[in-house]
Each structure stands twice: as C-alpha cells, then as structure tokens.
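Report on one structure; see the data block that follows.
Left out: one protein chain. Kept in place: all the others.
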Amino acid sequence: MTKKAYIEIDSERCKGCGLCINACPQHVIRFSEKFNNKGYHYAELHDPENKCIGCAFCYNMCPDVCIVVHRLVKEESKV
Amino acid sequence: MDSTIDKIIAKMPKSLSGKEFTYCPGCHHGIVHRLIAEVIDELGIAGKTLMVAPVGCSVFAYEFFDLDGTVAPHGRAPAVATGMKRAMPDRIVFTYQGDGDLASIGTAEIVHAANRGENITTIFINNAVYGMTGGQMAPTTLLGQKTTTTPYGRSAKANGYPIRMSEMLATLEGSAYVERVMVTTPQNVIKAKRAIKKAFEVQIKNLGFSMVEVLSTCPTNWGLTPIEAMKWLEEKMTKQYPLGIYVDRTKEAE
Amino acid sequence: MKMLFKGSEAIAEAAIRAGCRLYFGYPITPQSELTEYMSRRLPEVDGTFLQAESEVATVNMMYGASCTGKRVMTSTSSPGFSLMMEGVSYMAGAELPAVFVNVVRGGPGLGDIQPAQSDYFQATKGGGHGDYRMIVLAPHTIQESVDLMNLAFDLADKYRMLVTILADGMLGQMMEPVEFPEMRDPNGVPKKDWALTGASDHEPRKVTSFNIDPYGLEEMNLRYQATYKKVVENEIRYEEVNTKDADIIIAAYGTMARIVKTTIHLAEKEGIKVGLFRPITLWPFPYKQINKLADTVENVLTVEMSYGQMLEDVKLGVNGKAKTPFYGRSGGVVPTPTEVLEAVKKVMVGDLNG
Partner (left out) sequence: MNFLNFKTRLFVYIGMFGSGKTELAINTAIDLRKQVSRVALVDIDVISPYFRSRDERKFLKTKGIEVIAPPGVLSHADLPIITAQMSGYISNPDYFTVADVGGNEDGATVLGSIKPFLDSTSKSVFFVINTLRPFSTTLEEIVKNIQKISKSGKIKINYLVCNTNIGSETNGDNIRKGEEIVRKVSEYLEIPVAFTVVKDGIEYSGKFPVFKLKRYLSNLW
C-alpha cells in the first residue's frame, strides 16, 4: 500500500496518556518502549503497512498538542 | 507523472504559546485549550483578545496562550472580564474557569455577569472535583462520589446536590448561548469546537453572555487511567449533566 | 465658578475631571451619593458606570478595567472596603493603578453610619494579605478632596499603585463651596506600556500577581519595595498650622483636623497656643517631619475619631522626644472643638499623659 498520510509526535512533549492510541481507527500508534526525558513511554507511530489515513483523530484527542498530521496529496495538474 | 505533496493538515495553533502544559497525562484541559486557540485563529481575533485565567489547575492558562492575559482571584474571572470588556468594548474577552472557581466560590460573579448579558465568553471546565488542591469535593461532585473531603461519598444530606450551572445560567435572560459538551471522542471534540466557536461568535456579534461547559476528566484525582476516566465521564457524569444546548437566544437577538 | 457641592459629589466630579471614565461600585451609606452622582454624570461624558453585585465583584471589575490601562475608581464605606480587600491585594501584586474612596463610618462590624476614622490601620497597614502598600490621602475640606483627586490618579499611574482617599461620613455629607479644575482629556492620560489591549501591536503581555517560584516572587516583592521607597522619598505631604512656638502640638487628620483648626482659635482666646500637624499622606506617613516638631514641644497630642490608630505612627515619628498623649471618640461620635480644648488643658496640667 502506498503511503497516504503520517503523523509526527513530539516525543518530548508527550506524557504517554494514550488517548491518541485509543482514538486511532487504524491502530497505528503505540507506546514506545523507550522513555522520554520526563520518564514517560511516549506514543509513536508504528505503521509498516502505511495504514494511516490522516484522519487527525489522534491530533484531536491529544491533550498536549504533540501531534502534527501530514497528508500526502496528489498535486493538482496545472491547466 | 504523478507527484505528491506533503500537506500538514493539523498542527499546534498559532494562538498557543507552545509552552508545555502543566496538566497531568490525559487531562482534558489541554484539548480544550487547543480548541480555543484554533477558534481564535480561525476567527482572526488573536490581536484583540484578552484572556482571564482562573485559580485552579488552569491557573497558568494565561501562559499557554499567545494572547494578552491575566489571572483573576479565585472565582472572580467574570468580574475581571466585565471590567475589561466595559473598558474596551471592541475587544474579545474570555474567561477560562473550573468548577470550584465558577460553581462554588464564584457563583455570584458568574450569575450576575450572565444576568447582565455581559458580552463575554466563558469556557467552563467541569470535572466534578477540585484538582489543584488535591481532589476535594467540588460543587459538581456526583452523589456518592468519593473525594478527599467526602471520604464516604458525597451525600445529599450533608453536602447538597451536584449543581447544574448550564441549566441554571440558561434561565437568565442575559445568557445568549449556553451549551454543554464533552471531549471524550474525536467526534465530540469536533462538536465541542463548534460550540466554542459559536460562543465567540456570539460575543463578536454583541449578543450577550455565552458559555460552553466542557465535561472533563481528572484521571489523577479520580484514580482512573485516562481511558477509564473517559468511560466514567460518559457513563456517570452525563447522567447528571446531560449534553446539549441549554439556551440559544442568538436568533431573537440578531 | 464656585458651586455648592456635597463632599461625595465633589469627589465624584473631581474624578471625572481627572480623566476617570470608569466607575464600578456598590451602594453603601454614607457614600451612596457618590455612586448616584456617577450614575447620573458618567453617561453625560461617555463614561461607564456599573453597579456591581457586591464589593467583591466591584474590586475585580476594577482589576479588569485597570488591566486595560484606563483610569478606574470606586467608592465605598468601611464594611464595603473590607470586602474589597481580596482584590486590593491582587491589584497591588499585579501593580495595577486605581483609586479607592473610603468614606469611613463607625465600626467594627456593621457598626453605624456616622462618621469615624477607625479604618486607619486597614488603609495604611494592609488589610489585604501580603507585603504591599497603598498611598493614602486624607483631605480635610471638600476643596482639598477635589484637589487631591487629580493627584490620586496621577500617583496611581506614576507608581502603578493603588491610592485610597480616606474620608469620613462628615466630609462626605457636608456641603461647601468648591471650585473644580479643568476637565482633563481621558485620552491624554499617558499610555501604559504594560496594559492589556490585545497583542496586535506588541508581544503578548501578562498582568499577574502570581509567581510560583519563591525566588521569582521575592524578586517581584523587591520591585514593589523599591517603588514604595520612591514614594516615601518623593510623595510625603502634610500641613502645619501655628506650630511655631506652640505650647502643644496636636496631630490630627481629615475631619478631626478641621475640628482642631477651630480648637486653635478657641485656645488662643484662653492664651494657649495650639499647633496642628496634619498629615495629608497617611501612607507614606511624615515621620521625619513630626520628629522635627517634637523637638519644640513637651507634648504631641494625637486626636482621632478612633481609639489611637494614627497614634502609633505619631509615636514612631516622635520617637520618645516628646510625650504622646491621646484623645479620641469612636463609634460615630465626633469630638467638638471645645472637647478637644478640654483635652489640651488636661494634657497641660498633666492629667492626660502619654
């Protein structure tokens, strides 16, 4: 599958609450095994099959505004 | 040849300062902050908006927004906002208050600001507990709910009943728009944003007092994980505090 | 042109002349005329009058209005001023300028509605929590109340401090001819580079008394103290009447000083030379000035419509150089000039000691 979208998570800002993981319909976010400097298992994107659809549910639920949502869109052909 | 571009569709809104929130993991304050900032950005009013933060967990809220702002004494945000708005009627003034602030110590101020039809917007966070001071009973604590000052659960006989502010304020003729929302799912978050936007628009149109009550979790003081807390909110809190628009006088006012 | 004004009304008009267009207040006797005057007069000059739901709300409305950099005031009487103490402390901490008028009545508690001076401690020593000061001005005539109003707003703006006009029911209720200064343009008041007006033309500003870091808060407190020091150095005001070669000096302020001025004449007829030392700023108190006077007399008699509140400052000023006897009435009883003269005589024969 081609990559349609992806997210960036500010792992240092993340408090590992898991609301994004809970909200993700594609189940492509998980807790990292690593800790950030605050000591939290931060959320990370794990999307080997490119399932992320850029719905921004994670962004909407993140209480710490850690997530940037990208969509890869086809460039509109110029007339 | 097909070429794709990388488009950012969601990121931190401009009206947030970027300072890290002081809230506990999973606390809904952060979601509501972001929604307010998005609304301010979309309405293009950041340069003329004044914020009044409360005393409570969100006492630092004025730091989290890239806006002119202050902190009111506990409960007095509506009075402070009144003073600002009366001094500068063309500015947008909003208060951000918790349930202890708005529904307990500041009941007189919120009731009279609403009753005057004070042209301000209030975002009211109801999480049924005092967060900042360590989980004591709030006026909105549910019957039977255990807190550090209701160790046997809140009893109506000893502590009275959970107070419904939206319903109460909706009875006042100065209230132009009052809605209760929650932010437990992405769909709810979008609805909540719509409510907040409407509340600010009411102010921009000089229609009177507007308030959005947001039912919120307090995982720390409830002793639940963030996910469990959201379930508890949806199951228990919404029974006492049904969602919905409690008053919308915008049509008659317009 | 001179006109006949009640003290309360004159103070209100003077505030408007000083460029104040924002009044928040809650009715309380004996100063409701001031509130009523504002409700009638402010709309005439495009000002804002708002009757708040309480004194607690009043002071917080002032906080909000002052945040925007505009001149704001309220007036109240003793029990109302007690209620305002929360906001007074917050405003002092946030360095917000504003003017309060306290038309003092008998206390403590509900007390009565007669004139008193028993809020001296509250005004000059605190009342609200924290290490703060407010400038306290004590007029003794209606004309002086008018003149001090301009000063009050100027000092408030200059030092970013609260200023209280400490009057009493007598001064508020009596009528005298008075002349007003020219109307000042409210837009001519200096712009404030800290005011919250919307961050369109400046970096977002924060006005707050809050700092969770003890070192940070200490730094804020040191800044307040530096301001207070400047006020002490530059803003002390007082009046001396008949103090040269006086047999006795009376220290009195406000209405009480007015009464003492009559006592001076009564005493003269009996061959007693009474001098008056009248602090106009109760904070900062003219300690040095009264200390100097104490060199010239055996007794500095403090007379108050309370039981020895200013007396403590007089003692600090006199610092043992003279005796500091006291005479006072309270609860709304106003000593007559003759009564004060009797006290003077007692002091002089050693029947009233301090």
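In order of appearance the chains are A, B and C, and numbering begins at 1 in each one.
Keep in mind that, in the parts below, a contact is a pair of C-beta atoms (placed from the backbone, for glycine too) under 8 Å apart; a residue touches a chain by one contact, two chains touch by 3 or more.
These numbers come from a predicted model, not from an experiment.
All shown chains touched by the missing chain in the whole complex, by label: C. Taking the complete complex into account, C:261 is the one of C:261, C:278 or C:323 that touches the chain left out.
The chain omitted from view is touched by exactly one of C:2, C:125 or C:288, namely C:2. Note that of C:24, C:37 or C:63, the residue touching the chain absent from this view is C:37.
In the complete complex, the hidden chain is touched by one of C:174, C:241, C:272 or C:348, namely C:174. In the full complex, chain C touches the hidden chain at residues 2-6, 9, 13, 29-30, 33, 37, 40-41, 112-115, 169-170, 173-177, 258-259, 261-262, 334, 336-337.
Just so we're on the same page, only the chains that are shown with their structure count from here on.
Among the remaining chains, C is positioned farthest from chain A, on the basis of C-alpha centroids.
Chain centres here are Cα averages; for chain B and chain C they lie 40 Å apart. Between chain A and chain C, the centres computed from C-alpha atoms are 61 Å apart.
Annotation for chain C: no residues touch two or more other chains. Not a single residue position of chain B touches two or more of the other chains. Considering their complex, residues 2-13, 16, 20-21, 23-31, 33-34, 183, 185-186, 189-190, 219, 225-227, 230 of chain B touch chain A.
Against chain C, in their complex, chain B makes its touches with residues 17, 46-50, 52, 59, 62-63, 65-73, 76, 79-88, 91, 108-109, 111-112.
Of all residues in chain A, those touching chain B in their complex are 13, 15-19, 22-23, 40, 54-57, 59-65, 67-75.
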